[in-house]
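With one protein chain held back, the other chains of the complex are shown just where they sit.
Presenting subunit A:
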């Protein structure tokens, strides 16, 4: 039995060996199925990691095989990935393969299977696939907790520009889940009932703390989110270079580009690797790194700079010789030594480089920012250089830089030092000029000098010395010290000649003296006058050379306009010069500049040679002269502008234009030129080409015409403004004659009138006396001439009248008038009244024949107020006053007027229209109307006061009474002769 068993085993082994041999030798393809397939999930990289073995291989056998791998998502039938993986397989070797999923693995279950095939050249027949392995499931969701909502991938780190797929897994199976990227809602694809995916394309860096993506159930308070860390793309270091300052340490620098640091990822690191030595160093700084040079005198270096972060590595390399990358350190202790007025020594030090190496140093000297000297000096440690040809009292900057002599690579940084040279005595005499004038009868010289230029001053000018030497009295000196920065002084001299020395002094000493000789005699102003033309460069002034011993010339002018105080300017010129260009920034167009040219004699005396005037640019006159018109006749008038100054104009006045606007239709006088003004009006123009002719007679005018004129000066550029014409009207032709006749006549008439007035009384008496005066009558003379003594003249006063009969002579009209208005007194007019006349003497009061006027008008009313008084009857009482009283109104007016006139004469107590004298006779009075009147003496002749009757008081119609009274009075007046 045992033998049988051993035989059987041996047979089986032999059979197996035979089969193996067959497979090897005969190359019979065998189905080598992958076994022990295991799948694991790596959430960090979102990878599925596969591992398997192939057990069917023979010992020590190596076969090249192909494994076909299928990956399904959610379910096995949903195959999303197929890949053939080729590799060489040994027996029992564990094979590995990884697959990175775009979709986070936590969001979906994945299923994996594989099959294999021998793909070895040693097996000629085409292989065939083995059977599929069973599906292996990779489900990361099992690892999730119990939260209702998950978002994946968690805290993923990607580079800018990547595409990222985000997904969420919901355990609550609700549709109202919204997802947001940085607060902005995003929309994706629902992969499963509880899974949605969102693809974010080309993500960009937002912040170091990461980009927030979160999902939430609307109004559910459920929230899940992730932070997506987006890193900037790591850049290749730029401008990578290395150099040494001392051949001991290499310093490599580069431009790192943008920082890729996040809270999830530190900033990129830099590592310096040297290939020859095989050494490397981790750089502490992001843009430079030090490398210690080895002692073994390595000359050539090959550096590689490696930049890396979690996502990427970038590197850059350089190869160089150490001695060709020497960049010396900045020199130090640069100092000036032994600084004089024109020389200075500069010293400096450098850091040594190695042993016995020399440096080439470049010393530059700068003045006012510009390099004026440059010198190269080879030194080891201490440098020294003598700077010469310096200007005194000048600030300089010296600067030094050095380079490695053996091989120039770079200059070191510059070191600068400022220094000032010492002062020296001024090298030139000040430029002095003078101006002579008489002040209070004394010749006074004003001395001017120009400040020395910096080149010549050689330091700060402290003062000027002016030495005045009397040439006529050589022993007389006067020394004036004028502190800087004064540039003028004034000296009062006498008639002697003086030599004046002017020197400028700084702290070192005086300048050479400037000598000028002045004389107290007034200058000869009668010299040739001319004009100069201005150009863009200035005034080109020329003069005639002075025959004789001129040692030079001086051109003098004022910079400002004539009406401003003169800022005296001058220019010294050599003896052989006869022209120069005077230029100044102060010259302005339209301003007259006067130049005076002096010749300097050997005795340093200046003599005025010529005067020139000119304009930098002539302008047209801006103003017209003030023209006075005179001698206006019907045919002419005279214009005059004598006050017009031609000197102060913006150009040389060449003459004047007289414009005359003629009457419409009138032609210009032949002497005038017809011209058209800018406003298109026609005008007559007369040109006066003599600027000194400042009067003009406009003739041949029409009488009684309106003319307009203007006088405008003109220069070579143009004329003045034609804006304000003056109007003038020529008078009538005969008015002149008429005035000559009418005026004397008026005068004569006036004389006659005055005489008449003065002799009016005499004339009156002569021509129309008031009443004939027999004594003055010519009859008298006639009588007298006849010498008849018996003839005389009777005087009225000498007559004593007996009685006067007054006859009432009614007139038809009056009767008719009265008849129409009957009054109670009407019948009484028919009776003649008996009147007694009073004597005509004044103040007569004695008894005598009485005249009794009975005025019936006042019978009733007036008598009530009557009182008796003595009033003289004035014969001058004008009868005409009574005449117009034909109506009650007139009466009242007359009464009032009379009342007013008589107020001054009548006593105040009786101021009641006391008027016409009327004798009240008690005997003949109306007893009925005046029953209360007291009886009056019969012999007493009295005027009864007549009172105006107020209308209201009159019993009868006042109009009738008044009319009647007036009539009566008139009648009385007429009849009292």
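Of note:
In the analysis below, a residue touches a chain if its C-beta (ideal position, glycine included) is under 8 Å from a C-beta of that chain, and two chains touch if they have at least 3 such contacts; residues count from 1.
Here, contacts and distances are computed from a predicted model.
Missing chain, UniProt protein name, picked from "pyruvate dehydrogenase (acetyl-transferring)", "Cardiotrophin-like cytokine factor 1", "Fructose-bisphosphate aldolase" or "Essential protein Yae1 N-terminal domain-containing protein": "Cardiotrophin-like cytokine factor 1".
The chain omitted from view is touched by exactly one of A:34, A:104, A:210 or A:720, namely A:210. Across the entire complex, the residue among A:34, A:127, A:225 or A:257 in touch with the chain not shown is A:225.
Looking at subunit A, the residues touching the absent chain are 147, 151, 154-155, 180, 182-183, 206-212, 214, 221-227, 229, 263-264.
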